[in-house]
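These notes concern the structure reproduced below.
Just one protein chain is left out here, and the rest sit where they should.
Right, chain A next:
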Amino acid sequence: MAGPLWPRTRRGSTDEALITSVYEEHGHALLAYATRLTGDRAAAEDVVQETLLRAWRHSEALVNGKGSVRGWLLTVARNIITDRYRAKAARPPEVSGAAAAPPVEVDHADSVVDTMTVLGALDRLTPEHRDVLTELYYRECSVAEAADRLGIPAGTVKSRAHYALKALREVFADGAREGNRSKRSGRPPQQPGGLREVVA
């Protein structure tokens, strides 16, 4: 029967387009992160695959909140790794089991939400503010290196870093007021319940 086959094929191609676009935009970040946490490229690829599948099943969760899409994906990946690690730890120890260090902190209940929120907040900074924090904090550059990479004087790197942190605080305070979820201003706001459910 040709009838029902046609819409299914079309639906298939859009599903695949969704996964392909997520993969092409976020795949590098996801795989690098999962590789560091698992210490194993093959295991990391499995984690990324599962993360993409969850993104496909819950595509509505990708853009429903203040958090960023990438933060959502990274959080899902981390939770998959943590759950697998927990599952392993729950089994009786194997005789020859390597006493590897825990790949991730086990208790991530609170930080789960924050990767998304913080990345979402960083997205809302100006590119100048975001760049200076990326260089100094995430790339661990010195002031001189950051000045060189960004093409601005060292003094500007310092003052810009200061105002970037202040702007970040404003974004959080703003989000907390908007969402009316956090009583203490300056605290990262919590995500809506639905998102937490999907991610946890």
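One rule holds for everything that comes next: a residue touches a chain if its C-beta (ideal position, glycine included) is under 8 Å from a C-beta of that chain, and two chains touch if they have at least 3 such contacts; residues count from 1.
Convention: contacts and distances are computed from a predicted model.
The complex includes a chain that is not drawn, and of the options "Tripartite tricarboxylate transporter substrate binding protein", "Multiple sugar transport system permease protein", "Putative zinc-finger domain-containing protein" or "Dihydroxyacetone kinase subunit DhaL" the UniProt name matching it is "Putative zinc-finger domain-containing protein". Counting the whole complex, the residues of chain A in touch with the unshown chain are 8, 10-25, 27-33, 36, 45, 48-49, 52-53, 56-60, 62-64, 66, 68-71, 74, 111, 114-115, 117-119, 121-124, 126-127, 133-134, 136-139, 142-143, 146, 157-159, 161-174, 186-188.
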